[in-house]
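Heads up, one of the protein chains got dropped from this complex, but the rest are sitting where they should.
Order of writing sets the labels: A, B and C. Residues in every chain begin at 1.
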Amino acid sequence: MVKVLDRPVRRGSKLIGYVSQRTVVDPELPLRGRDFVGFGLDGEKWGFSLPSKQRAAQVTEALRAVGALAYADAPVGKLSGGEQQRLFIAQALLSDPKIVLLDEPLSNLDIASASEIVKVVDGLRRSHGVTVLFVTHDINPLIEVMDRVIYLAAGRAAVGPVDQVVREEVLSKLYGYHVDVIRVGDRVVVLTP
Amino acid sequence: MTVTLEHTHTGLRLASLAGAVALLAACSAAKVDSSKIHTVGAENFYADVITQIGGSHVDVHAILTNPNTDPHSYESNTTDASAVASADLIVENGLGYDAFMQKLEAASPRAGRTIINAGQVFGKHPGDDPHLWYLPGTMQRIAQLIADELSKRDPANAKEYEANRAKFVVSLAPWMDAIATAKRKYQGTPVAVTEPVFNYTASALGLDIRTPVSFQLAVEEGNDPAPQEVSAVTTLLSTKSVKSFIYNQQTVEPTTARLLDLARKSSVPVIGVYETQPAGMTYAQWMKAEVDAVQRALQSGKSTEKLP
Amino acid sequence: MLADPGVVQALLAGVIVAALCGFVGVFVVMRRQSFAGHAITDVGFTGGAGAPLAGLDPLAGLLAFSVIGSIVMARLGDKIRERDVATGVVLTASLGLGALFLFIQTRYVSQPAALLFGSIFAIRSGVLLTTMVVGAACVIALAILYRPLIFSTVNPETAAARGVPVKFISTAFLLIMGVAVAEAAQLVGVLLTTALLIGPASAAITFSRRVPWAILFAVIFGAVQMTLSIFLAYASYTWPPGGKGWPVSFFLGVLALGTFVIARFFSAGDSRRSESNEA
Partner (left out) sequence: MIELPYMQNAFIVGALVSIVAGVIGFFVVLRGASFATHALAQIGFAGAAGAVLIGVEPVWGLLAFSLLGAGGMGILSARGSARDAITALVMTAALGTGALFLVLNRTYATDAFSLLFGTIVGISRTQVAATAALAVLSLLTVAAMYRPLLFATVNTEAAHARGIPMQVLSISFLACIAIAATTTIPTVGTLLIFALMVAPPAAATLLTDRPWRAIGLGIVLNLVCCWSGIALAFTTGLPVGFLIASFAALVYIGVRVYTTVTAP
């Protein structure tokens, strides 16, 4: 039996924060960033949330943690992709999860926003003590912040710490063709043909 | 069409299925008795008059027959279309009341078919009150036209048609008498109506119809009547300024239903008139019964919501 | 004018329906289910027409058909594109059945036009009470669904991951909407109901930043538009060509569209400003 956090797997859990692949938010939705993030706290509960100082403080804290306070009161649908992504992450954080799943959070983002998001996530896992499972196609922006890699390619997988997996011979074997791993100063870059 | 069908085999199979259904249906086409004169009455009262005059020499198909049918919501069916297609004589009301008839006739052109259109016979124009069968004198004229037409097609029985026509006219006498009597007594009596169905007879009775015409048309068309008019009609009933409330009992919509409640509450006698001839009555009996209902309402304050 | 009990009754009914439609409408517009909102009125009427044939009360038929119709729509249409077709198919089937009921018996069906336009100035008082009770029940049901409904509207995948029964919620929403809208339509007609359901809500949404405000604005817009339409309909009796009251449906239809266009015009200016700020 597969167990997560010592419990059998079932649908819907507060212990796992989930950031889905970026969905388009209707620009006309009458919803502020703050309200949107608030779903992370109690979105699955029936009824509506009554105004409460404690609740507001928790939402503000999550917004601060991802650096989204500046646009917390703007309509979600009218924010940029990077701004929305921060809100998604803040939402996932609010249930106080042990694991956060991020499904391609960097797709459709420009390089600057992508590295910002990576910084935010990295900071959060340290400050909040959560495990982050980060699904991505482009490993490069993440190389400095990862503990372990599960590298899936052509039906095969390579698992292990970054410096054991992100190597020319390992990746080339995995892909079945030559892959370059270049070190520039402290940085590592993976080049696939 | 085959060009498009070539794209898919499923399509071809489905198309042949449709063809098979069509063929199957073709085998059971209606039989027609060729010895009789085929006639159609667009409404059942015209059909009734044709039957009374033609007797056993005609076969008659009536289209609007159900006293619960509103011509506004009639959808032509194939039975009616095939009756029109084979008809020698058609009697219709016209004035847009049975616009479907003109369509059915155009769809099945037939040489030598005679169409008696009541609206045209009386020189009315589209937009005039179409409920001609409530106008005393209409059916005498229509009966004459029917008898003439049948005699022309079947000269051998001309005498019988003429005799039947005369009998029909005689049968209308009690109705005409009832109108004359009631008119003497109740001329100028104020009444309220919902729709214009009964207005021709009401005018012949000399009744004073207090309901605004635009209100009547709004109800007839299912449109929103103006608040001032609703209020005027409401006042007529609640203050008992009218001696009777006449409504079309075949189409009861919210406005009518509400006024009907009010009339009952204010004990204004109500009369439910029929738009189509009720089952088990001849045209003459029906018309007489409606006038009797008015008489009963005005004389003894009794309501007649349904004819027996 | 207010001395006229018909007008007072109409104002009361109009404002009640406007409030109900404004509340439900915000969710309908957010979920892009305007078509379903409109179609369910026709479906309900088919039920209302069919019920007497089976010896049942028309209201029972109306509610039964709108419930069945909403469930079928929800079951057939998961994705947005499917939804459009699902609604169309349910509407087709119900209009076809309507044709059959008309064929068998028309007394209770009445004319298609009467169902379309309704007659707000001739409302029976008992009907008003039923609508208020059913409407209140719908509002309470929506209040219970409120949070998970919005969550699954905005962000269905995350909501599902958090254990929100997304499919159940969307069926339940259609059901509540169906009952509310069919009930409103039998009071004031299809046209006024659709206009009140979509117009005020879509205008309110274009410039609200929060759902509760959007609901509040939608209810206010709806009530104002409705009241204004009734006043204008009353006043128009003296307008040329004279002695012809212009219909409420006309005023409300034009006001609803007009308000939306104006709201959208302003919000378009607004969003351009915020975009230029970002750049």
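Convention: a residue touches a chain if its C-beta (ideal position, glycine included) is under 8 Å from a C-beta of that chain, and two chains touch if they have at least 3 such contacts.
Because the structure is a prediction, the values reported are computed rather than measured.
The chain not shown here is touched by just one of C:A60, C:V85, C:A136 or C:A235, and that residue is C:V85. Screening C:V15, C:L53, C:L97 or C:V224 for touch with the missing chain picks out C:L97.
For the options C:L56, C:L76, C:A137 or C:L216, the residue in contact with the chain missing from this view is C:L76. Residue-wise, the contact with the chain that is not shown comes from B:T79, picked out of B:T79, B:T235 or B:Q299. The chain not displayed touches subunit B at residues 1, 4-5, 7-8, 10-11, 14-15, 17-19, 21-22, 24-26, 28-29, 71-73, 75-82, 84-85, 95-97, 99-100, 103-104, 106-109, 126-130, 213-214, 217-218, 220-221, 223-224. In the full complex, the hidden chain is touched by subunit C at residues 29, 32-35, 37-39, 76, 80-81, 84-85, 87-93, 95-97, 99-100, 102-103, 111-113, 116-117, 191, 194-195, 197-199, 201-202, 241, 244-247, 249-254, 256-257, 260-261, 264, 268.
We take it that only the chains that are shown with their structure count from here on.
Once the centre of each chain is set as its mean CA position, subunit A and subunit B turn out to be 74 Å apart. For this pair, subunit B with subunit C, the centres built from the Cα atoms lie 37 Å apart. Across the interface of their complex, subunit A is touched by residues 26, 30, 143-148, 150-151, 154-164, 204-206, 208-211, 213-214, 267, 271, 274-275, 278 of subunit C.
Chain contact summary for the complex, subunit C toward subunit B: residues 4-7, 10, 99, 102-103, 105-107, 109-124, 189, 230, 233-234, 236-237, 243-245, 247-249. Within the complex formed with subunit C, the residues of subunit B that make contact are 66, 68-70, 72-73, 75, 77, 212, 214, 221-231, 234, 250-255, 257-259, 261.
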